[in-house]
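Before any comments, here is the structure.
All protein chains of the complex are present and in place, except for one that has been dropped.
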Amino acid sequence: MGLLIDQRNMIARRAAREILPGMTVNLGIGIPELVADFLPSEWNVMFHSVNGILGVGPFPVQGEENAHLSNAGGTPVTLHSGASFFDSSIAYGMVRSGRVDVAFLGALQVSQRGDLANWIVPGKRVYGIGGGPELARYAKKVIVLMSHLNERNEPKILRECELPLSAKSCVDMIITERAVIEVTKQGLCLTEVMYPYSLEEVVTKTGAPLIISEYLQMVD
Amino acid sequence: MGLLIDQRNMIARRAAREILPGMTVNLGIGIPELVADFLPSEWNVMFHSVNGILGVGPFPVQGEENAHLSNAGGTPVTLHSGASFFDSSIAYGMVRSGRVDVAFLGALQVSQRGDLANWIVPGKRVYGIGGGPELARYAKKVIVLMSHLNERNEPKILRECELPLSAKSCVDMIITERAVIEVTKQGLCLTEVMYPYSLEEVVTKTGAPLIISEYLQMVD
Amino acid sequence: MVSKLISIEEAVDQVRDGIRLMVGGFGGIGTPVSLIDMILQKGMQDLTLIGNDAGFADQGVGRLISHERVKRLLTTHIGSNPDAGRQMMEGKLEVLFYPQGILAEKIRAGGVGLPAILVEPDVGIGPSQQEQLVRYGGKNYVIEPALTADVGIVYAKQADTYGNLIYEKAARNINPLVAMAGKITIAEVEEILPAGELNPEHIVTPGIFVNYIVRTSGGMGAWGF
Partner (left out) sequence: MVSKLISIEEAVDQVRDGIRLMVGGFGGIGTPVSLIDMILQKGMQDLTLIGNDAGFADQGVGRLISHERVKRLLTTHIGSNPDAGRQMMEGKLEVLFYPQGILAEKIRAGGVGLPAILVEPDVGIGPSQQEQLVRYGGKNYVIEPALTADVGIVYAKQADTYGNLIYEKAARNINPLVAMAGKITIAEVEEILPAGELNPEHIVTPGIFVNYIVRTSGGMGAWGF
């Protein structure tokens, strides 16, 4: 299901709350790119981009884009103070050696064990695996930001992913326009339901059992 | 046998004749460091140093040494035009990927098959293997520059090395104060005898059979 | 010093039908587009292409795919070039996918003369993972062979005539890795200076890795997935 820009921003705003000052954060392509907009610059969050930037800054004012300066998604960006450039082997060296605190990724499907599918719809669309598998495996915390349903209004959160996996048992949290769900050893735990959706609208549109958190919040 | 400075320079001067303009050349520690002195700067030979320099220039004028600029042997150097700095992994990447045309190395012993021993005298002195094994194996041409005899006046060129090896079957040529010897499939081939030594003084002081080249030169 | 500067046309004579061609750039940025234009113009085909992504159908490295000059593609991502996905599903284009960081390390290993890298087996579930497993230290690892190329083409901001390269911003990406991994490396460059004019501390790719430099005829990767 295509999301409206307001919904995408709402997801990004909620995602930003998972970040603490000074953290190193990777933002994947799509909704994750919006997360930086919801963090104060003085928090000095260092945004990491796999094409070889640490310290990605806000989007530039229109007309001030630099042709050689984009994030991994190809969106023009600026630099934060303390930024550096390096080649992609070092960008992934940062990831693989466990130095990225949080990675926000998009997904086609997520399973109740935190399996991630985000690279191919066999026979229909091939995206490619990109940096997903390594970010998913090695970032200290992995948060999927996506629409709750696919374009046929079917759940993207499932008992088992139907699509080929990018990485197994790696997702810690899922944030959609309907809900915030934590992946725990006991299964998926619903912690927040987003306005205007009801608890029932989340539960029936999720393809895996949900444990309802005792601290469940209905978010306005 | 300790060499006089004139003998060391003679070896280095002869060694320089193995270099063509534009080549990439590694100079090991000891006599090899002197080779650059015998090449015209306009030949633009790029001297490679494993501590992370390509384009080592001549020794500096006394008093103009830079404390952070030395070759791998710790001798202060200058830079040639087009020089660059990089870390040691890239320095050895150049070596391992076959981009060094000639490496000049010192040696404790060399065998008739071109085996190289230059890292330890068991029970007496441990130097360490350093960069010798990789230079010896991967440089396109490997030339040993050394004294013909050791400190007990025994031959350092032998049928088999007695000392532990640094690398096997790697040496292409040996240049000493007495002789120039090529390592061929048929064995060691003596091509030059250095003044004031006689052919006999070379043959008797070499611990392996020598094929006398039909083009043998007696060098003044 | 003998300058490595040659014309784009001469440089592209290094690219022959059927070779392994490795290309720098990431999502269009830092792609040597003038060299790619000339390869298209000269008609080379049956290429094995190695690069971060399939670019765009109408721009940069993606044009080699859209014009069906590529028979085999080793890459990480093709989502921005629908022609690549279509050719793959039609069986016209063989695609091997690798996770980005693993592809980068495979290229680097080729560049520095290492035979292969070891990676954890459950990273990068995909069709490329058919390599040999080895047990080591109580764990299984996949041996991923190093990648080299017959010709590597890269894009740089500045070069000197010896071939030392300096990149610009995110246009660095995999270019310094590709520059090491080609048996022949050609750099397409914006600004070319005499040897000695670049600060030795700022050089990213030492000239030893670069065989030829050409002056870009402009045009470049744009933003754009």
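Labels for the chains are A, B and C, by order of writing; each one numbers its residues from 1.
Here is the rule we use: a contact is a pair of C-beta atoms (placed from the backbone, for glycine too) under 8 Å apart; a residue touches a chain by one contact, two chains touch by 3 or more.
Keep in mind it's a predicted model, so treat the numbers as computed, not measured.
Asks: Would you indicate which residue among A:30, A:55 or A:133 is in contact with the undisplayed chain?
Replies: Considering all chains, including the one not shown, the answer is A:55.
Asks: Which of these touches the unseen chain: B:111, B:147 or B:166?
Replies: Of all options in B:111, B:147 or B:166, contact with the hidden chain holds for B:166.
Asks: Among the options B:76, B:155 or B:187, which residue touches the chain absent from this view?
Replies: Counting the whole complex, the residue in contact with the absent chain is B:76.
Asks: Among the options C:1, C:22, C:61 or C:166, which residue touches the chain absent from this view?
Replies: Looking across C:1, C:22, C:61 or C:166, the contact with the absent chain belongs to C:166.
Asks: Under the stated touch rule, tell me which residues of chain B contact the chain that is not displayed.
Replies: Where chain B meets the chain not shown: residues 29, 49-53, 65-76, 85-89, 91-93, 95-96, 119, 123, 125-134, 137, 164-168.
Asks: What is the set of chain A residues that contact the non-displayed chain in the whole complex?
Replies: 22, 24, 44, 46, 48, 54-55, 79, 81-86, 89-90, 92-99, 138
Asks: For chain C, which residues reach the chain that was dropped from this view?
Replies: 105, 112, 114-120, 132, 134, 136-137, 139, 141, 143, 145, 166-169, 200-202
The rule is simple: only the chains that are shown with their structure count from here on.
Asks: Which chains make contact with chain A and with chain B at once?
Replies: The common neighbours are C.
Asks: At what distance in angstrom does the C-alpha mean of chain B lie from that of chain A?
Replies: The mean C-alpha positions of chain A and chain B differ by 57 Å.
Asks: Using mean C-alpha positions as chain centres, tell me how far chain B is from chain C in Å, no decimals.
Replies: That pair's centroid distance is 36 Å.
Asks: With chain centres defined as C-alpha means, what is the inter-centre distance between chain A and chain C in Å?
Replies: Taking the mean C-alpha position of each chain, the two centres sit 28 Å apart.
Asks: Which positions in chain C touch two or more other chains at once?
Replies: There are none in chain C.
Asks: Out of chain A, which residues touch more than one other chain, so two or more?
Replies: none
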